[in-house]
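A single protein chain has been omitted from the complex, and every remaining protein chain is retained in its original position.
The first chain written gets the first letter, and so on, giving A, B, C and D; residue counts start at 1 in each chain.
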Amino acid sequence: MNNDQIKEKVLKWFPDAEIPAEAGQFLNVIVTPEILHPLAEKLRYDKETHFDYLFCLSGVDWVSNLMVVYHLTSTNLGHEIVLKVKIADRENPEVDTVCDLWKTAEFHEREVYDLFGVKFKNHPDLRRILLEDDWEGFPMRKDYTDEANIVEL
Amino acid sequence: MRIIKNIGQYFGEIFHAIKSLLTGMKITGYYFFHPKEIVTQQYPENRDTLKMFDRFRGEVVLIHDSNNEHRCTGCSACELACPNGTIEIINKKEIDPETGKSTKAIDQFVYHLSMCTFCNLCIIACPTDAIKMAQTFEHSVFDRSKLTKVLNNPGSKLMPGIRE
Amino acid sequence: MGAESLILFFIFGILLVGGGIVVSYLIAPSSKNAVKDEAYECGIPTKGESWVQFRVGYYLFAILFLIFEVETIFMIPWAVVMKDLGMVAFVEIIIFLAIVLLGLLYAWNRGALKWD
Amino acid sequence: MILLNFSIYDFSDFINSIDTWLVETFSPTIGHLIGLVLVGTCFLLFTALLGLSLVYIERKVCAFFQQRLGPMRVGPFGTAQTIADIIKLIFKESLITKQSDKFLFNLAAFVIMMAPFIVLSAIPFAKGLQALDMDIGLFFIISVSSIGVTGILLAGWSSNNKYSLIGAMRSGAQIVSYELSVAISLMTIVILTGSLQLSEIIASQSNGWWIFKGNIPAIIAFVIYIIASTAETNRGPFDMAEAESEITAGFHTEYSGIKFAYFFLAEYVNFFIISAVGATVFFGGWMPLHIGDATFFNNAMDFIPPIIWFFGKVAVIMYFLMWFKWTFPRLRIDQLLTLEWKYLLPISIVNLLLMSIVALKGWHW
Partner (left out) sequence: MSTEQTVLGNETQEYFINMGPQHPSTHGVLRLLLTLDGEIIRKVEPHMGYIHRSIEKMCEKDSYQQIVHLTDRMDYLSCHINNEAVCLTVEMGLQLEIPERVKVIRTIISELTRLASHQLWWGVMGMDLGAITGFLYGFRDRELITDIFEETCGARLTMNYNVPGGLMFDIHPNFQKRTKEFLAYFKKKLPEYEELLTGNVIFEERTKGIGYISKEDVISYGVTGPSGRGSGFACDIRKLHPYSAYDRVEFKEILYNEGDSYARYMVRMDEMKESMHIIDQLIDNIPEGDYKAKTKAVIKLPAGEYYQRVETARGELGVYIISDNKKSPYRVKFRSPGFSNLSALDTMAKGCKIADLVAMMSTLDLVIPDIDR
């Protein structure tokens, strides 16, 4: 499927999904936390989309909101898509896990939780992964300060 | 029949196993009896013959010529290019004896070897080719403070004609 | 030399080990701290007990071994006199080994030689 | 007076004369006692020397297999390296962890070292150079050398460390299993000699070594003996008990300083013992290479002293064992036991029967 077809399909499933017009490297789909998991499930299991390989999962702090970015591709169909979930609540950011769809998300989500503080609901084992368990704060957030460990050059 | 086949298989396995083991022993045996192929270099003993490659990045040095003159104008390009804050350039005001104008010149080119990652970015950033990577590599010291070096020789001057 | 030298070797064995330990005890430095007292488990405090009920896998072999070890002890005197006794000894050992090997085959068949 | 009797070809006169001199000079009891102490001291020194030289040799040999030079720094060609090591180990702190069973922990070092040390007494180094020539010599060696496993189990258990425990369990299962093959393969030769006394076994090889005389079963027995005894001493490729890439150092993880040195030493003395027993039973010990009645050839061979024959043979067997160790990957514990129970043991039992047929029919020489 080409990008237009996927776009059409996604909009048919979830008309709320926001798809920016300008053509980037990938087709971007921006969604709210509520429809992330249903959309991901559809994309994963639909025969025509069949996005079975989550090759990157990253968190981004846009100051006004937090964002989790899912780079997806299909191993047999070859098309790619970027799912972005915008989380407005910075204090208690929550989004459904996609561990059940792509097992690789388990570690990647833990990393995002560790560095950005995004809580993934239904995650089997949501703990800090890179930092110590008693670390305070989420270092990759833009407003994070740590006078002891961050040296400004 | 099955039993005979099984027994055949049993001994076939043993034979195959022994053969594969002997193949491996052939390799190690070959090297045992060919000591000329030994690759060990006896390091501190071979200091005299050990020559590093020209481009080997051992440490940053400031090039001085025989007149104790260097090419560093103190422009701080290397300091900016360095990702780790390895280089600190302390400038001073100097009055040119001929023209009487005050110019900027380096007072101390401080180099923290302990922080250097030998990425070579300072060398390519330098507009006047004043610094280069030396081939020395024996940097260990007992006192960490010895790793902070001042690269410009005492009393050294800027080579004439560089600033233009 | 007679059997008394066995005692001698025993004493000298103790001397060999004990002497070294005593010498080392006298000259080696000693400083205690909590970390040195810990058992080595890759630099992390041990989790759970070390003295646990262990998997039976090893012990099946130990039992098998017992059977066969007793058998070997029987065979040693046999081996010594085998040449003198001739055919009788040979037939006897065939019967003996057949029984033992049957035991091994039985164990093999029952999966005692498998690890899991 | 004593030195007059000294001959490098036969030590029995020399040793007798020392004994006689001691008994004559002192009272029989004291003289005998001094003799015993002398022997013991000699063995102590020999053990130490053996350990030091074997560690050095192994390091050098393994280096050559790996295209390295090995130790080169201490002494010429690194010869004093192991001495430096042992001095370092003596000066190191001997740690005992808090949770360990301290009595057993110390006892293990004794047990593990004493077994091979006592076995050394029964090894015939040269003609007349054997401390203890028992009529059950071979049986004595087999049984005493297996005491060592107790030391390993003690060490592993008392350390209260999981790695040590796994190592000890592994080595327990491994050693008891391979014990059988060692015993049975040695027994195949006992059928031919009709004696367990080492001096007689050697004497029976005066017209040729058993490996040549004993027909095919002797060769098979030798191969099995080599494999099984390597496994019994926990040497690579059977070094599961101390597989450093899996269980750090296995049963001696917690040992440090001089006690660790004894584990190390015991390993090498065991290594020497299996090579020596193999050389004695299959290759005639100190007996020079003789071919039947070829008098001229036999006399020429006799010219080389027995002690050199003995250590030469031991060295060759050791070289092969090192070659195995430095070539092969390690087996897994269950594969190791499979190898013993499904291959080596049945084959060695069948081989034993074969040998008895050979002995009955007189197919050997």
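Note that in this section contacts are C-beta pairs under 8 Å (C-beta built on N, C-alpha and C of every residue); 3 or more make two chains touch, one makes a residue touch a chain.
Because the structure is predicted, anything quoted here is derived from the model rather than measured.
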Missing chain: touched chains present in the view: A, B, C, D
Selected from D:A243, D:I258 or D:A276 as touching the chain missing from the view: D:A243
Chain D residues that touch the omitted chain in the full complex: 62, 65-68, 162-163, 166, 170, 236-237, 239-240, 243-248, 326-335
Touch list for chain A against the chain that is not drawn: 24-26, 52-56, 58, 60-61, 69, 71, 75, 78, 102-104, 106-108, 111, 115, 128-132, 139-140, 150, 153
For chain B, residues in touch with the removed chain: 16-17, 20-21, 23-24, 26-28, 39, 52-57, 81, 83, 117-121, 124, 133
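Methods note: only the chains that are shown with their structure count from here on.
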Centre-of-Cα separation between chain C and chain A, whole angstrom: 58
CA centroid of chain B to CA centroid of chain C, Å: 54
Multi-chain contact residues (two or more partners), chain B: none
Multi-partner residues of chain A (each touching 2 or more other chains): none
Residue ranges of chain D in contact with chain B within the complex: 61, 63-69, 72, 323-324, 326-328, 343
Chain D partner contacts - residues on chain B that touch it in the complex: 14, 21, 24-25, 27-29, 31-32, 35, 37-40, 42
Residues of chain C defined as touching chain D within the complex: 1, 3-6, 8-18, 20-21, 23-25, 27-31, 36-42, 46, 50-51, 54, 57-58, 61-62, 64-65, 68-69, 72, 75-76, 79-84, 86-87, 89-90, 93-94, 97, 100-101, 104, 108, 113-115
